[in-house]
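Excluded from the complex is one protein chain; the other protein chains are retained at their positions.
Coming up: chain A.
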Amino acid sequence: MIVKTLLAALVAGLIAGVFTTVAQSARVVPIILHAEEYEAKEPATEQPAATEGQQHSSLEQPATIGDILAAFSPITPAYAHEGEHEDEGGIMFGMSRFSGTLLANLVTGTGFSLLLTGISLLIGYPITLRNGVLWGACGWLAIHMLPAVGLPPELPGFPAADLHDRQIWWVATVLLSGAGLYLLVLRPEILAKIAGLAALAAPHIYGAPQPADISSPVPAVLGAEFAVAALATALASWIVLGLVSGYINDRFLKSA
């Protein structure tokens, strides 16, 4: 039974992941690509590994060794460079950018779906077709909308505070928002609702880490368009995830 429940979450997550990839390629990904054109104009940020060969300082040795290894290796360069040094990445298994996005969406969708199922199991409140949209909307609020109040979705090339600080604030906000939504929505006690609101507000009263210098080579209009498109796309994905989860639960788990 446990396996079946997890399997249902897996299937819902994969379906939502495919949907998300299609939804993202409609608006969000084109804006990212557009922003990268501006990002590239900024001088001396990150030199792509492809422009090697101008000077061979000792710092660049790992890349050269990596290239030689890659030439003899059946493994794709992206894979061979894993963990060698920080600046170099490349898409896993030499996939195209789109396949990378699809894979990441499948993984993320499955992750979100499992989180939703896990919470549903722990609080004993099943996801059904009827309440699936609300489950999805709450997931979106907790993981995207509320953290975005402090850390809006950023385009490549946008200024940002220290990554570690932002990730800690983000994770804390997601956890507090999730707990706050549970207290606010599912607990009848008035005290719980007040505590829920406090949990929702707390990370924003504390404040998200902000960059010292907010100047950016990427046009602001693009950033505004992106933030709205990203949040809207995420909401659509979560609603699909909630609906599909509810449908699968109703159809295959209730009367199996």
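Just so we're on the same page, a residue touches a chain if its C-beta (ideal position, glycine included) is under 8 Å from a C-beta of that chain, and two chains touch if they have at least 3 such contacts; residues count from 1.
Everything below uses one rule, namely that contacts and distances are computed from a predicted model.
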Determine which name in "Cobalt transporter subunit CbtB", "Glucans biosynthesis glucosyltransferase H", "Glutathione-dependent formaldehyde dehydrogenase" or "(2Fe-2S)-binding protein" the UniProt entry assigns to the undisplayed chain of the complex.
"Cobalt transporter subunit CbtB"
Touch as defined at the start, partner being the missing chain; which of A:113, A:177 or A:216 qualifies?
A:113
Could I get the residues of chain A that touch the absent chain, sorted low to high?
1-2, 4-6, 8-9, 24, 28-29, 32, 78-79, 81-83, 86-92, 95, 97, 100-101, 103-105, 107-108, 110-122, 124-127, 143-144, 147-148, 151-156, 160, 163, 166-167, 169-171, 230-231, 233-234, 249, 253-256
